[in-house]
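Every protein chain of the complex appears in place save one, which is left out.
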Amino acid sequence: MSASLSRNRVGVWLIGARGSVATTVVAGCAAVAAGLHPPTGMVTETPQFADCGLPPLGSLVFGGHDVVDCQLPKRAEQLAAGGVLPHGLPAAVAGELVAADAEIRPGGPAPADPRDPDEVIADFAADIMGFVRRNGLARAVVVNVSSTEPTATGDALPPSSLYAAAALRAGCPYVNFTPSTGLHHPALAGTAASSGLPYAGRDGKTGQTLLRSVLGPMFAQRALAVRAWSGTNLLGGGDGAALADPAAAAAKNAGKERVLADTLGGTPQGEVHIDDVPALGDWKTAWDHVAFDGFLGTRMVLQTIWQGCDSALAAPLVLDLARLTLRAHEAGHTGPLTDLAFYFKDPLGDAPSSLGDQYTALTRFAERLREPGPAGGPTEVPGC
Amino acid sequence: MSASLSRNRVGVWLIGARGSVATTVVAGCAAVAAGLHPPTGMVTETPQFADCGLPPLGSLVFGGHDVVDCQLPKRAEQLAAGGVLPHGLPAAVAGELVAADAEIRPGGPAPADPRDPDEVIADFAADIMGFVRRNGLARAVVVNVSSTEPTATGDALPPSSLYAAAALRAGCPYVNFTPSTGLHHPALAGTAASSGLPYAGRDGKTGQTLLRSVLGPMFAQRALAVRAWSGTNLLGGGDGAALADPAAAAAKNAGKERVLADTLGGTPQGEVHIDDVPALGDWKTAWDHVAFDGFLGTRMVLQTIWQGCDSALAAPLVLDLARLTLRAHEAGHTGPLTDLAFYFKDPLGDAPSSLGDQYTALTRFAERLREPGPAGGPTEVPGC
Amino acid sequence: MSASLSRNRVGVWLIGARGSVATTVVAGCAAVAAGLHPPTGMVTETPQFADCGLPPLGSLVFGGHDVVDCQLPKRAEQLAAGGVLPHGLPAAVAGELVAADAEIRPGGPAPADPRDPDEVIADFAADIMGFVRRNGLARAVVVNVSSTEPTATGDALPPSSLYAAAALRAGCPYVNFTPSTGLHHPALAGTAASSGLPYAGRDGKTGQTLLRSVLGPMFAQRALAVRAWSGTNLLGGGDGAALADPAAAAAKNAGKERVLADTLGGTPQGEVHIDDVPALGDWKTAWDHVAFDGFLGTRMVLQTIWQGCDSALAAPLVLDLARLTLRAHEAGHTGPLTDLAFYFKDPLGDAPSSLGDQYTALTRFAERLREPGPAGGPTEVPGC
Partner (left out) sequence: MSASLSRNRVGVWLIGARGSVATTVVAGCAAVAAGLHPPTGMVTETPQFADCGLPPLGSLVFGGHDVVDCQLPKRAEQLAAGGVLPHGLPAAVAGELVAADAEIRPGGPAPADPRDPDEVIADFAADIMGFVRRNGLARAVVVNVSSTEPTATGDALPPSSLYAAAALRAGCPYVNFTPSTGLHHPALAGTAASSGLPYAGRDGKTGQTLLRSVLGPMFAQRALAVRAWSGTNLLGGGDGAALADPAAAAAKNAGKERVLADTLGGTPQGEVHIDDVPALGDWKTAWDHVAFDGFLGTRMVLQTIWQGCDSALAAPLVLDLARLTLRAHEAGHTGPLTDLAFYFKDPLGDAPSSLGDQYTALTRFAERLREPGPAGGPTEVPGC
C-alpha cells in the first residue's frame, strides 16, 4: 500500500467487535459507503458537518477485541434473520465483514488468566498497534461497544478499564459507548490527563434516555411540576441478558436518572426497570409514565412508548463518534470531548443536559473542526 | 382610587370571558396571588423572569366579552365539579370572580345584528375603553380565548377579527390564543402596522403540539427519517364541540401541521383527528404515532399519550402572555412579538420552530425587558 | 387423476386472489402442509377440531378471480420484502404459487363492461365450475377476500354480490370475509334461501374488533359503565387505500360498532377512524381509548394498542372458514352458518356477541360435524 493511500485510512478498533452493535457498524458502514442505503441516523452526514475534515466512511478500517468466536459474516446473517439488518445485506458486504473479522483478536481476561493487569494492558495495546501498523493507518480510535459490565467494586481495574488503558498506551483516542467504567476509574485519571489524547463517553443515548433529554427540558421550560417518572424497558438480545444482572442494570440506570435530575432540577419519584425478554430479540420497547402537575395542582400524565432496534440506533452514533474523535485527534484536541454530550446519557465534563443545547454545542464543535489554524492541520501521531 | 395606585393596575380583557380557559385564568390568578397555590405552569414566575418589570399577578384586573350568560362564579363551580379547578377554590376566590363578571359585556355580533362591522368594532372598543377608564388602569391587553371559529371564507371580517380591530382602536395590545383569524385578516394588516401596538399569536401550544415541538427537532437532529406522524385528539367541553365542526378543526390542524413541517423539513404522511367526546369533559387525550426509519431503513415507532386538562394547561400561558405583552407595551415594543413563539402553534414572523430555541428567544426577550433605556421606562399610553 | 384421489381434493376459490390475504393463504397453506411452519393462528388445527372430518390442508386446491395482473410468486416476494411472509418462503412454495396463479381468472366487471349482470354472474360461475371440473374436485368454497367496496347505494348488484350469486349458481358454499355486500343484498335473499347451500359472513374479525369482542363483555359482566369508546386505525397496503374512501370506511365501521352495541347493550360515545398510512405497509396499528365509570362514578380509562399484520391475522381464519364451510357442505348443512360468528365482526343470524360464547358455539359446531348420522356422511353435490 502506498504512503499516500495509507495517510488516508484510519482505524476503528471495537471492544465487543462481534456483538450486535459492532456487526451493524461494520456492515452498515460498508453499505452506506457503497451507496446501498442512505445514511439515515448518521448526524455526521448532515449538511452541518460537511467540510469538517471528517474521515470518509470508505476510509474506515475495522478491527477489535471480542471473547466470542462467532465470525462477523455469520453474526450478520443472524441479525438479518432477526430483522436488524436488511435481507441480502450480509451477502452484499461479505468482503468487508470477512476483512474486519480477520482483524479481531481475543478479548479478556478470562477468569483464570495468569497475567497481571499490566501485562493484559500491554497485550491489548500490542494488538491495537499491530492493527494500525499492518493496515498502514494514519490513526485509530478505540470504541467500547461491549455488553455492560457490573458496577465495579473494589480497586481492581474491570475489563473495560483494561481496554481503555490499552487504548491510551497504544496512543489512540478512546470512546466509551457503554455505561461500563472504562477511563472513569480513579487509577486511570492521571494517565488520561497526561496522555494528550482526546476521549469521549459515556453510555450512548439511543432510546428512552434520548426521549427524556427532550421531554425533561420541556417540562422544566413550561414550569410544569413532574411528580413521578417511571419506566420499563423490555429487551432481548445480548443486552437484555446482560442487564438482567442487577449490578449491570444499576450502572445503566445511573445514567438514565442523571438526565432527569439534570433537566428537572431534582429527582422525581419512580423507578426504571430493565427486563430481559428474549422473544424480542434485538428489538426494544421502552414505556415511560410521567405524572406531572399543572396549574392549580391539576394532575396530568404523559406516556411514551418507544419501539426500536438498539443496534440500528447505536450503530450510526458509533460511526459518528469514531469519525468525530478521529478528526478531533487529528486536529490536536486533547482531554474530554465535552462537546459530544449529544451522544451520551452520562456525558463527561460540564455539558448541558437538554438535547437541543447539546446539539448546539455539537454543531459549534463541527465549526471549530472546520477552522484552519494551530489545531487544524493533519498531524501524524507516532505509534498510532 | 388614588392616581399612584391606578398607575399600578393593568387590565386583561378576555374575548370568551366566561369560557373554561377564562374562568380558570381569573380564578387561578386570584388563587396564586393569594398564595393558595404555587404558580405551577407559569413561566413568568420562574427565576429567569424576575426583575423584568412584569405586572404582579395582584395588579391584574379582568373583564371581557362573551355571548353566554352563565356567570363566572357558577362556571367556576362547574369546573370544580369536573376536576378542573380544586374543590373549594370557587368559594375562596368568589370576590374576584364576581368582580370580573361585573366587567363582562355582551359579545357578538348575533346573526341578525343590524350594525355594520365598523359599528360593532366601535362598540367593542368602547366597552374596552370603558373598562380601562372605570378601573383607572395604566393599560390593558386584549386576549382571545374564545372557541375556535370556522376558517374564514370571503372578505367579511369574522368575529375574531372584529374583536382584534376593536383592541387596536382602543389602543390596546392584542394576543390571539386561538387559531381563529384575529389580526391575520388582510383588511387589518395596515391597521395593525400603523397602530404602534405590540401583538402576539396565534393558537396556544398546550398539548400535542407542545410535544411535537420537542420531538420533531429530536428526530431531525438525530437524522432519523420520519415516515408518518398520525394523531388523534379526544376532548369534550366546549372545545370538543366547536372542533367537531370540520371547518374549525381545519383551522386547528393547520397549526399542528406547521410545527412538523418546520421542524422536520417536510410533511410526513398521517392525519390528525379531533373528536368530540363529551364524557371527557375538560380533559383531553392526545395519541400520537410516529413511524420512523433508522439506520439501514430499520422501521421504528414512537407513540405518545398525553392526558391533560386543556384549561389548566392554557390558563398559566394566558397569564404569561398577558403580563409579557403588557410589559412590552409599556416598554415601547411595537408590532408582532416574534419572541413569544414559545407559546404558539403558528407563531407570527420568522421564529424558530423547536421549543428549545423558542425558549432561548423568550429568555432573551425577558433580558431586554429588564434593560433600562429608551424603550424601558413606564409610559402612559393615551386612551388605554 | 384417479376417482378416489379426486374425491379427496377440494377447492378454495378466492375473490381477490392476488391480494395480500389471498397470497398469504396460498403460501401459508403450502408452508404449513409441508411442515415448514406450525399452524399458529389456525383454530381448526387445535385439538378441539380433530376428527371433525375437515379437509386436510394438503387437499386444498386454490384458484380465484382478480382484476390485477401481478402474479402470485411476485406478490409473495413483495410480501416477504415487507416482512409479512418469512424470507425464503416464496421460493420454498413456488410450485404451489404458480399452480394457484394458473387458476386465477379475470375479475370484474370493468366500468364499461357491456355484459348485463346476469351474464357476468354466468361467466363467473362458469369460471368456478371449470376450476372444479379441471381439478376433479369433490367440492369448492368461494371466499371473498377482496378490498372493501363502498357501501352499495341503489338497487344494482355491486361486484361482491355478483361474485356471491356466481358462487350459488356454481353450487358452491360462500364465505364473505369482507364488509362488502355479497349475499347481503335483498335481490339475493331468495336465491340464497333456495340454494340449499351453506354460507357464512361477514367481515373477518382480526384485530381491533377481536379485542372489542372480549373487552366489551368484560365491562358488561363487571357492571362497569362505558361512557365513550374511541378508536383509530392506521394501516397501509391495499386495505388502507381502499378504506381511505369514506364510503368503504363506513361499511367497515358498521361492523365494528355492532360489536360494542351488542356487548355493551348500547352505543357509547366515540368515533372510529381508519387512516391510510402507506409507510406502514401491511402492518396495522389500532389504538382504542375506553372511558368508563366505576363505583360512585369514578372515571377510569383503558387504552389498547394492537400492532399486527392484517394478512397474517386474516389468512389462518380464511383457511379455517374454508375448511369448516367445505365440511359443513359435505355434511349437508344449509343456510347461514351462525355458529361461525367467532370469525366475524357482523355475523349472520342470531349469534352471541362475546368471543367466549362464540367460541363455545364454534366448538359445539365442531362436535356436530364429528357426529355420524343423516347430516354426517360425505355426499357428492352435483355441479360442484
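Per-chain residue numbering starts at 1, and chain names A, B and C are given in the order in which the chains are listed.
FYI, a contact is a pair of C-beta atoms (placed from the backbone, for glycine too) under 8 Å apart; a residue touches a chain by one contact, two chains touch by 3 or more.
Quick caveat: nothing in here was measured; it's all calculated off a predicted structure.
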Out of C:97, C:165 or C:315, which is the one that touches the chain we can't see?
C:315
Missing-chain contacts on chain C, rising order, are 24, 28, 31, 37-43, 45-46, 83-86, 89, 210-211, 214-215, 217-218, 221-225, 293-298, 300-309, 312-313, 315-316, 342, 354-357, 359
Determine and list the chain B residues touching the chain excluded from the picture.
81, 83, 87, 305
What residues on chain A make contact with the chain left out of this view?
227-228, 230, 232, 234, 268-271, 273, 275, 277-280, 285, 287, 289, 291, 301, 303, 305, 307
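One rule holds for everything that comes next: only the chains that are shown with their structure count from here on.
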Please give the pair of chains with the highest number of C-beta contact pairs.
A-B
Any idea how many Å lie between the Cα centroids of chain A and chain C?
49
Chain B to chain C: how many Å between their CA centres?
51
Quick one: chain A and chain B, Cα centre-to-centre, how many Å?
43
Interface hub residues of chain B, defined as touching at least two other chains:
301, 303, 305, 307
